[in-house]
Structure formats: structure tokens, C-alpha cells
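Below: one structure, written as C-alpha cells.
Every protein chain but one is kept in place in this view of the complex.
On to chain A.
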Amino acid sequence: MERAGLDRTLPLAALAMFVCLAEGAKAVELNGAGATFPANLYKEWIETFNRANADITVTYDAVGSGEGIRRFTQGTVAFGATERPMSEKEVASVAEGVLHVPTTAGMVVLAYNIPGFTGDLRLSRQALVGVLSGQITRWDDPLIRAANPDANLPERNIALVARRDSSGTTFSLTNHLAKVSDTWKEVGTSIAWPANAQIVSGSEAVAGRIAIAEYSIGYVEYSFAARLNLRSALVENKAGQFIRADGSSGAAALASALDAMPEDGRQLIPDPAGDAVYPIVSYSWVLLRKANKDQQVAAGLKRFVGWGLTDGQSFADKLGYIPLPAPVVTRAQAILGTLN
């Protein structure tokens, strides 16, 4: 399907380039790099945006949040993307100043592949921490069974799939785990996983590995699980409810914390409160330099990100992301407005 899409757009892109050359207009190239979490959405945005705007060419390299921050700090890209906001120290190292513009949000789901398993897998907070810390190694473990009393859990080893590269998805997940568990200590974009974990690079690879490895479980943004038709677990939230990841439970999680949204947009929601909220959600930010030397680049970034915040939001839901709540869009536009 993706291939077909590419085939369709390639001639158009070529045409756009040709038209552009013929008119003698200089296209601004905006290259970005970072998180794989929003990559499915950004890919769609860029395709649509580039087609409609011949004078701007946006590209995006999905290399993981850590690498995105690194390239952005080094100044090799026009914009970065991450789910781990840059620390004050990191921000200070960028002379031009840093803007975090929330562009979309998503749910980190626990996607699994258990052949012959019907019904829904429910993961209590204790079981989630147990599986991800390597303490629970079998599907028929009493801790998993406790939340799934009637399920036909297989007598099998759990094949845990985790991220190797420095990842914002890992950060969102571990940030949640540390909040809900006393035993979970490590929070970061790249942590030491238990020995039995299969460690791969990028969200796409995690989903791909889960698809080919039976009795496996791993964490990805919802859209990656949806693309490969992977089922994902119902996760226990703060209110003790087991919640399925879908548009409404994700949106409810964002809505529950709207009041606490800070001026600079860097809001983490490690454990949203409410009955019907999905517990592991995160905003995804685009990193921009506040002061840009090249005014053409600044204008281009403003147009692209601004377009993403308005028209682009309509893509989010069908691709497996959560459209930004209206107040957050307003806040994001205000942050974007300070770019020059």
C-alpha cells in the first residue's frame, strides 16, 4: 500500500520539481530528523504539503528522538522531533534558542502476538512492570493471570521486544512506569533492558519483530501496531480501569491534563487521571530554533508546522495518532509565532 502511494507521488514530485525549475524559483529545503513515533504522520504530512507547496521541500529522517536532538543541537537539520523534551542544559547549548512545538500526540501501546489467544489481554500495572523488567517471563504467570481469569493464556515464554536506539517512545513508557511503580527506576530514551529482550532499532522494527515472533510483546506508538494489524493490551490506568488504546481514550488522557499545560508546551503526562483515559500518552514535539539566520528557512518552517497544526491535524486520527486538543493548537501556534 505504501509502495503504491510512493509510486503515485513520485511522478508528482518530479513534476513539481520540474515546474519549480522551469519557473526559476528557488525551493527551500527543510530537512528534519528525529522521533520514529510520529513518523507515519509526518510522512503523510510531508507528502501532502510538498505536493501543494512547490517552493518548499520538506524531508524527514526517522532516526529516533535521541539522534534527532543530537542532530538538531549540532545544527545539521532545520528541525528536530522528539517525545523527550530537551533538558534545560541541552536547550542552553543551542545559542539561537529552542522552541518545542507540540505537533501531535499518541499512545504507547503494548502490542502482542499470541497465536490462538482470543479475547483481550489485560495488563495490570504490576504485570506491566513485571513483564518489562524481566521478572515475569511466562504468559501463564499468576500476575498476568490475575487480571485475565478466563483467558486461555499459553504456557509459553514471553518474547519481549524493546528499542535499542535512543527513543522518545522508550522515554514515554519508562516515564510512566517510574511514576506508577516503586520498583521501576530507570527513566530515559535508552535503558538497559532485561537479558531476554530482543532489542531492535526504530518503531517500525519493533512492530515488525512482534509480527514475526510468536508469543511476543513490545511497545510502539499506536499507529505502528495498527499498520501491521497487531493487537494491543488493555492497560490499567490510575482509576484501576483496563483501557483499550483508541482515539477517545487517548484524547481523554490529554484532556485530563489540559489545565497544567505550561507556556512552553513541554508537558509530560506520565499518569493521567480519569476513568476512561489510556494511561501511556505523550505529545510529540518539533524542535525549532527560535532565531533563524535564513529568513526563507524561518518562513518555510512557519508555513509547514503551521499547516500541520491546522490542516495537518485531520490526518492524525485515521493514522493512529491523537489530534491536538484545540487549546493546545492555540498554544502551539503561539509558540510557533515567536520564531523568527
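By our rule, a residue touches a chain if its C-beta (ideal position, glycine included) is under 8 Å from a C-beta of that chain, and two chains touch if they have at least 3 such contacts; residues count from 1.
Going forward, contacts and distances are computed from a predicted model.
Asker: Any idea which of "Phosphate transport system permease protein", "Aldehyde oxidase", "Probable glycine dehydrogenase (decarboxylating) subunit 1" or "5-oxoprolinase" UniProt assigns to the chain that's been left out?
Answerer: Spelling it out: the chain absent from the display is recorded in UniProt as "Phosphate transport system permease protein".
Asker: Of A:Asn31, A:Ser133 or A:Ser201, which sits in contact with the chain we cannot see?
Answerer: Here the residue in touch with the unshown chain is A:Ser201.
Asker: Taking the full complex into account, find the residue in A:Arg164, A:Lys179, A:Lys290 or A:Arg303 that is in contact with the omitted chain.
Answerer: Counting the whole complex, the residue in contact with the absent chain is A:Arg164.
Asker: Go through chain A and note every residue touching the omitted chain.
Answerer: Touch set of chain A with respect to the missing chain: 63-64, 66-67, 154-157, 159, 164-166, 186, 188-193, 195-201, 209, 212-216.
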